[in-house]
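Dumping the structure here so I can ask a few things about it.
The other protein chains are all here in position, but one chain of the complex has been omitted.
The chains carry the letters A and B, assigned in the order they are written, with residues numbered from 1 in each.
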Amino acid sequence: MNSLWVDAWNRLKQEKLALFSLGIILLYSLIALAAKLGFLATPWDVEIGAAYSPPSLESLKHIFGTDIFGRSVLYKALHGTRVAMSVGLVSALIATPIGVVLGSVAGYFGGKIDEAIVWFYTTISSIPSIMLLIAIAYVLGKGIYSVYIALGVTSWVSLARLIRGEFMKHKTREYVIAAESIGANHLKRIFKHIFPNVIHIVIINVSLQFQIAIKSEVILSYLGLGVQGQPSWGVMIDDAKLELARGVWWQLTAATIGMFFVVLAFNILGDALRDALDPKLKSRA
Amino acid sequence: MITYIIRRLIYTIPILLGVAFIIFTLFNLVGGDPTYQMLGKHATVSQIEELRHELGLDKPQYLQFVDYLKQIVTFDFGRSYATKQRISNMILNGIPASLSLAIPAFIGETFLGLALALFVAFFRGTFLDRTVVVFCVVGMSVSALAYILFGQYVLAYWLGLFPISGYDPDPLLRLQYIALPALIWITVSLGINVRVFRTFVLDEINQDYVRTARAKGLNEIRTLFKHVLKNALIPVITYVVIQIPFLITGSFLLESFFGIPGLGSITIDAIHNSDFPVIKAMTTIETFLFIFANLITDVLYGVVDPRIKFK
Partner (left out) sequence: MEAEKILEIKNLTTQFNTQEGTVIAVDDISFSIYKGKTLGIVGESGCGKSVTSLSIMRLIPQPPGEIAKGEILYRGQDLLKLSMSEMRKIRGNEISMIFQEPMTSLNPVFTVGNQIMEAILLHQKVTRREAKNKAIEMLKLVGIPSPEERINDYPHQLSGGMRQRIMIAMALSCNPNVLIADEPTTALDVTIQAQILELMKGLRETLGMAMILITHDLGIIAETAEEVIIMYAGKIVEQGPVREIFAHPKHPYTRGLLNSIPNVTGAEKNRKKRLEAIPGIVPSLLDLPHGCRFQTRCPYVKDRCGHAEPKLRSIATAHEIACYEDL
């Protein structure tokens, strides 16, 4: 079992790009943490110049200019990482246990339990996710907690499907029957035997969901359903809508750049993880 | 074949009921009282009660659920709170507008995506292949909003290549207004499409029957277009058809930005206006269309994949 992870890590290490992406993600996490704790880009809501001043090299704060209230766009963008990273993390924390538990129970026990769970997630996934996100966020009201819950509740389905498929495949494999024959009960078979074989799916899925969460938050915030009271890239882009007509492009740029690198990093990392953990799949050339 | 379709139809019924139940629970039970959002903080008690009665919110929940089911079946969702229009009419009027953007854009992104994927699969492993994949990954990492804002600002406002926004009831005159949003739609989707289609095609290229085709003396191009493509079409069709119901909602963002009066734009307006009945109706319609589109996928499968026909 250990050698599988060592192998995967070795394969991953060789992909410089993947390591670099991992680095970027860690960097973003650090920035988010530092911003939250007040070590970085604080305070963000004070006026540092005239409203809508363009980017200048006056000081680091001014590098992306100011917004309508004269606040540093750079600082806002940096604080935006808090929202982005927390949204990704929390939605993954909510969705992963749900998806794993429901998927494994459905795949392992089959029969009526499976039918019920499949019916459940088929109905949820029949509602187009954007629509469902908007509906949930609308119904729960504005704010970041609605975003957390909306994302968590909608993103477990794909994971559950994958896990269920894997469990169904593995359930009949000989090593499980062998385990049964030496007296392992259901729980043991699920967690000790089959589960280690599906962890890689969980990991790959998390990296995918993280970036979906970030992109979705941007859209929800843009629609006014998301974050209130703290800077988020989505709100910045929403503001940019009106600003562009006045030739003010810097807020859009800062938010887009902020989002771009972390989403790109997750894309690359996700691909590399897929190649490292499941070499049978060829997702890249 | 017919039995297959009937079986699928029957299987859909519990899903439809389940979905109605979930949507109902979401809007009626989870959400608390919508009237506060709709009327604002300064509403009087009598205003609130009047609205509640109007929306049927003072009835017991199970009756409300029955009402809701009736609405679905009769396609009558009452009136919009903001505009007082009949919601069913709004939907019917919005559909053609959404489709006139969605259909050309969808056809464009699918065919372009597939063509690029085949092209790249032919050159797999080469620098060209890797470059295209990099472009796709980079393209996928930019927010759709950025594309829209950038497109509108640079291509329409600055360079004046397209009108900034607008719509025309006449189908021919409409073309100039949907050109830019369609272009943006295609750009946003192309990255992921090419990557996904490419994977499908490459999965087939590595199959044994491709080796057999080569062993017969078939050249690479014929192998790709005859043998690989038909097999790759199976997952392609699943992937593509799943997106069809989204066409009817239209792209929320594109319609809103470019002033196209489709279903997406209706939904966004409803959100901004806290128009509860409209949001609920849109969610319902969307979902039901989605489910039926899945049914169509399964049937299409039977056409393309002979193994299914005989199940």
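The working rule: a residue touches a chain if its C-beta (ideal position, glycine included) is under 8 Å from a C-beta of that chain, and two chains touch if they have at least 3 such contacts.
The model shown is predicted, which means the values in this text are computed figures rather than measured ones.
Asks: Which of the displayed chains are touched by the chain that has been omitted?
Replies: Looking at the entire complex, the absent chain's contacts are B.
Asks: With respect to the chain omitted from the figure, which of B:F111, B:W158 or B:Y209 is a touching residue?
Replies: Going through B:F111, B:W158 or B:Y209 one by one, B:Y209 is the residue touching the chain not shown.
Asks: In the full complex, which of B:T3, B:T44, B:T74 or B:N219 touches the chain missing from this view?
Replies: Checking the options B:T3, B:T44, B:T74 or B:N219, the one contacting the hidden chain is B:N219.
Asks: Just checking the interface: what residues of chain B touch the absent partner chain?
Replies: These residues of chain B touch the chain that is not shown: 125, 207-209, 211-219, 227, 230-231, 234, 304-307, 310.
Here is the rule we go by: only the chains that are shown with their structure count from here on.
Asks: Which residues of chain A touch chain B in the complex?
Replies: 119-120, 122-124, 126-128, 130-132, 134-136, 138-141, 211, 215, 218-219, 222-225, 233-234, 237, 240-241, 244-245, 249, 252, 256, 259-261, 263-264, 267-268, 271, 282-285
Asks: Quick one: which bits of chain B touch chain A in the complex? Just the residue numbers, please.
Replies: 14-15, 18-19, 21-23, 26-27, 30-32, 37, 124-125, 129-130, 133, 137-138, 140-146, 149-150, 152-153, 157, 195, 199, 202-203, 206, 245-246, 249, 252-253, 257, 267-268, 271-272, 279, 282-283, 286-287, 290-291, 294
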